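Working notes, beginning with the structure itself.
In this view, the complex is presented without one of its protein chains, the others remaining in place.
Coming up: chain A.
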Amino acid sequence: MAKEAVKYVWEGAIPLQIHLHKSDVASHPAPPPALVLAPRIGYLPLLIPLIKPYFKDSLPPGEDSIWFDYKGFPLKWYIPTGVLFDLLCAEPERPWNLTIHFRGYPCNILIPCEGEDSVKWNFVNSLKEAQYIINGNCKNVMNMSQSDQEDLWTSVMNGDLDAYTRLSPKLKMGTVEDEFSRKTSLSSPQSQQVVPETEVAGQVKTARIPVRLYVRSLNKDFENLEDVPEIDTWDDISYLNRPVEFLKEEGKCFTLRDAIKSLLPEFMGDRAQTSGEERSIDDTEEADGSREMGEIKLVRIQGIEMKLEIPFSWVVNNLMNPEFYLHISVLVKAPQR
């Protein structure tokens, strides 16, 4: 049970319906769309070996340079598939309709991708970054043997959690002490026993959590997630790569809210204000105060929205991606000036 959340994270997959772009169709009739399950923690280029056989008969001859778009919006390949989905589909669309291109790579928008090697390089790079944030150096990643590194990558590619749990301790990431996970493992969710050990630590601990924050800001308000307009450009998405100072104080739990506050202080003053559901739970006094400030409409991690009171330590330990980064997608309404 302890690893239930982690298991869901690793097993998580988005059903994709992939269409071949019209300009690339070289056969008649046009090939039917391909149906594929894309792991949330995976990357789009890793799907190419699966998809390509579907379309190989219809492709024009020549060199392939593959990229994907969603409703004409080119997708960045180095962002995990799950994050892209959470970010771009405010209201989940299942299966997710994507278009694959084999020609005309948009070099001005996307970084060139040279297949699996590029993705692996990106993964290892992120891993190093995360370790630097956590430990202040990245020598453990550097010192990792080539075969271990290779195995780690294969485990990520294949969604092999057991192999990953076997290999990841070698990285010696000083993870955050997470009392809640243990608690849930020890007792059923219903049994709420106070474990005094949490307070035993006593002193204030600081830890730095590597977080990638994707903020999509909207100018106009909306009532329902289905009304969220389609995105036109990557400029609408601001991308924050900022560590979160994890403060552990005596008797106080560092929650997701605290983390968001430290990341986006302009959207969260003293009053906690998040999603619509949150508002209903929280006190209603903040409703009018939010007029002049921006408003956080949605916080989504690994495809789920959650209460902001949730301990950040649990979020970090259970919902982080294999490269030790926590990807948070946020939908905000831009402040009106």
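Criterion: a residue touches a chain if its C-beta (ideal position, glycine included) is under 8 Å from a C-beta of that chain, and two chains touch if they have at least 3 such contacts; residues count from 1.
The rule is simple: contacts and distances are computed from a predicted model.
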{"item": "Per UniProt, the name of the complex member that is left out, chosen from \"Uridine kinase\", \"Autophagy-related protein 16\", \"LmIRX10 protein\" or \"Ubiquitin-conjugating enzyme/RWD-like protein\"", "value": "\"Autophagy-related protein 16\""}
{"item": "Sole residue of A:228, A:253 or A:334 that reaches the chain not shown, by the stated touch rule", "value": "A:253"}
{"item": "Which residue of A:94, A:139 or A:166 touches the chain not shown here", "value": "A:94"}
{"item": "Missing-partner contacts on chain A, residue numbers", "value": "4-5, 8-9, 11-15, 35-37, 53, 92, 94-95, 180, 183-184, 189, 192, 194, 252-253, 255, 302-311, 314-315, 319"}
